[in-house]
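Yeah, one chain of the complex is gone here, protein chain that is, but the others are all in their spots.
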Amino acid sequence: MTKIAVVGLGNMGRPMSLNMAKAGHEVIGWDLSPAAREAFTKDGGRVGNGLEAVLDSADFLMTMVPAGPQVRSAYLDDGGILSHASKDTLLIDSSTIDVETSRAVNQAATAAGYQMVDAPVSGAVPAAEAATLTFMVGGTKEAFDRAKPILEAMGKNIIHAGPAGTGQAAKICNNMVAGTNMAVLCESFVLGQKLGLDPQVIFDVISKSSGQSWALNSYCPVPGLVSTAPSNQNYKAGFAARLMTKDMTLAQQAAQTAGVATPLAAQARAMYQMMVNSGAGDKDFSAIYEMLAEDRSS
Amino acid sequence: MTKIAVVGLGNMGRPMSLNMAKAGHEVIGWDLSPAAREAFTKDGGRVGNGLEAVLDSADFLMTMVPAGPQVRSAYLDDGGILSHASKDTLLIDSSTIDVETSRAVNQAATAAGYQMVDAPVSGAVPAAEAATLTFMVGGTKEAFDRAKPILEAMGKNIIHAGPAGTGQAAKICNNMVAGTNMAVLCESFVLGQKLGLDPQVIFDVISKSSGQSWALNSYCPVPGLVSTAPSNQNYKAGFAARLMTKDMTLAQQAAQTAGVATPLAAQARAMYQMMVNSGAGDKDFSAIYEMLAEDRSS
Amino acid sequence: MTKIAVVGLGNMGRPMSLNMAKAGHEVIGWDLSPAAREAFTKDGGRVGNGLEAVLDSADFLMTMVPAGPQVRSAYLDDGGILSHASKDTLLIDSSTIDVETSRAVNQAATAAGYQMVDAPVSGAVPAAEAATLTFMVGGTKEAFDRAKPILEAMGKNIIHAGPAGTGQAAKICNNMVAGTNMAVLCESFVLGQKLGLDPQVIFDVISKSSGQSWALNSYCPVPGLVSTAPSNQNYKAGFAARLMTKDMTLAQQAAQTAGVATPLAAQARAMYQMMVNSGAGDKDFSAIYEMLAEDRSS
Partner (left out) sequence: MTKIAVVGLGNMGRPMSLNMAKAGHEVIGWDLSPAAREAFTKDGGRVGNGLEAVLDSADFLMTMVPAGPQVRSAYLDDGGILSHASKDTLLIDSSTIDVETSRAVNQAATAAGYQMVDAPVSGAVPAAEAATLTFMVGGTKEAFDRAKPILEAMGKNIIHAGPAGTGQAAKICNNMVAGTNMAVLCESFVLGQKLGLDPQVIFDVISKSSGQSWALNSYCPVPGLVSTAPSNQNYKAGFAARLMTKDMTLAQQAAQTAGVATPLAAQARAMYQMMVNSGAGDKDFSAIYEMLAEDRSS
């Protein structure tokens, strides 16, 4: 039986861990927050007695924490993962973080004799619960091959993106496109209606033309056109604007470090930040339509 | 036999006219340019003896000219179409022009007792030659129904967008999305490669994720990934950047008149304008990738 | 005694006319709106008996109307100014309108034998009342020299910008800069305060450094720093966001027609449009600070 240690039992980490247990693995979790540990136990998960105990003789370690500083701290702090894990434990970081930190932690782990992959996911809580996440994995082919069977207990697409850090890179490259596509689509829906077009006509034309996108077909921002879209449930996320802002910010940080000009993605990030600052950060990111459609001009 | 008068025998008007003739209609064309008339004759078309003669007992009149001022002039000038056409002639303007002019000319024609539709196309010269254009039609249901059989000789999707002007509106609403989707996709390809991703991996990830779009699947801007994309033929248009700039400008004009904020489409228009000004206006619009990928920084 | 006909007796045209009368000229006004005519009479102005009567033996004609279509109509309609004015009347259009219309009307007037200048103003109602407007004048040197003494009764800077249309061009070139400078300054004030800077420190640093601008020194968007700025009177215009949006839109229209890429001014226009659409269009344009400073993110 494979033993898997998990650090980070939040909204994503909890169902992901439960799915690994359901697949027959021995899963022991840990979280700095007592409330998160309790929620995991309540759902039938097993919590260990501190980080060191959790890591003891684990075949795999998966981290799922909010951001780069937490990843850095979880792995590199005195008493952190690299202090306690066996060199045989394969390290998997599924957090969505900045490329630079991801590479730096991987490098430290590799230097210390570990194999490690970055494996951020796309798909939100429902996909985590349904074990239908997509994993974008950065690391050596060997590490990827070792991690794959474990990831398959949680997702259905497991993609090897390339060397360390490219899992993170692939995720932000996709999300910066998704966020921008959505926002310009909303601009178009607002404009079209002002020009006298019925939203259904706009949908019909664009979905069959050069403007077609996943944003339109799956997450159509105007209610009444795509029944499964968050817009039909009062923009209940889905993928919250707060998270889209986080990912678009990670993309901007990477672009700035890499010396790349991304005028549109930079602009779209600012728009989602305005949406978050207006108090709508918990709504689905397609609710940026409401911000653009507002008209109290007269 | 149905008689169809055509005004405007350029790169688009010529093959469209020939397709109507091929479908069994009697087609007589006119163009202010002797060279265009000659080219039409050479291709087997029939040219009339001036505008008045061309319009004589025509059942339909189609115009296909470069921009709003030419449409206004063709219909409204003394000695123009409204001076000579019979009230029974159905007027079809297939030019891509600004919504305001389109509505104004339709209004003048309607006031003078004509039925008229705006019917801009999507699809470039190859689609015009293959009779596979998409028509987005604005006008009354009755006028649309009359025009439809004629348009079917030139295209395969004939969409009734709504009242007068909405054909133009539908086209620009789609194209502003297409242009922006493409440009941000290029930003993503540039960034991804700088972060160590193989273009094929970027394609694979985005095409199956929330960033998916027609721009990626059909017109992938990086060579070597989609065999039929213009990028594989050194960015031979396809849809020229010059034309995308024109359409995105029409969208901006409409947005400004309508009091709509379109931050991303405004930005994308500026980027295509820079591309045109750099001398690349005749390349396919996906060649904006080259502008964003340029790096002579060191 | 010089006779001056005025068409357009709104918030600007009224005080400007009164100042010309105060300077000793015979001023007769006209406006399509009975309310505007009445208000003018109440303030001591003289209203004529229709356009033809007003124009009779006038040495000068000044128009001050809202936008391009009204200018076109006022001059070119049957029964309009060109139908009734003597060829000796110098035509002055002080409306702020698009460059294209300005040139077209000037061309028509010139072809009909008139001298005409475009002479838009900068400075709002208070400057109109105090006769301290700035006039940017487009037209021949001869026409400029004729108009200058009349304009001096209403303003203190009378600038000859060049040939017909350049008065309008000069105004929008300035205003697109003013609007963008203000908006980025607001971004900086928001950021600086989040980073722990006192607004007074931000003011002191920028006002003595490379970020200095009129926007900071005269219209500082944060209250409490420049006593005469609109921000100190709850953003009472000053120069209303609605008007800034209008002028930045005119600049965009000119840029689009001229094939110029103006990424920042395009972006700033969209931001002011969002501000107007949020219901704040009557506030001073510096109130865009409030939109950017909003933070209800937590």
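A, B and C are the chain letters, set down in written order, and residue numbers restart from 1 in every chain.
Heads up, the rule we're going with is that contacts are C-beta pairs under 8 Å (C-beta built on N, C-alpha and C of every residue); 3 or more make two chains touch, one makes a residue touch a chain.
As the structure is a prediction and not an experimental result, all values here were calculated from the model.
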{"item": "Candidate in contact with the missing chain, chosen from C:5, C:28, C:105 or C:261", "value": "C:261"}
{"item": "Residues of chain A in contact with the chain not shown", "value": "249, 252-253, 256, 259-263, 266-267, 269-271, 273-274, 276-277"}
{"item": "Where the missing chain touches chain B, by residue", "value": "263, 267, 274, 276-279, 281, 292, 294-297"}
{"item": "Residues from chain C at the interface with the omitted partner, ascending", "value": "99, 122, 134, 136, 157, 159, 161-163, 165-166, 169-170, 173-178, 180-181, 183-185, 187-192, 194-198, 201-202, 204-206, 208-215, 218-219, 239, 251, 254-255, 258-265, 267-268, 271, 292, 295, 297"}
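Quick note on the criterion: only the chains that are shown with their structure count from here on.
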{"item": "Chain centre separation in whole Å, for chain C relative to chain A (CA means)", "value": "50"}
{"item": "Distance from the mean Cα position of chain C to that of chain B, given in whole angstrom", "value": "37"}
{"item": "Residues of chain A touching at least two other chains", "value": "263, 267, 292, 295, 297"}
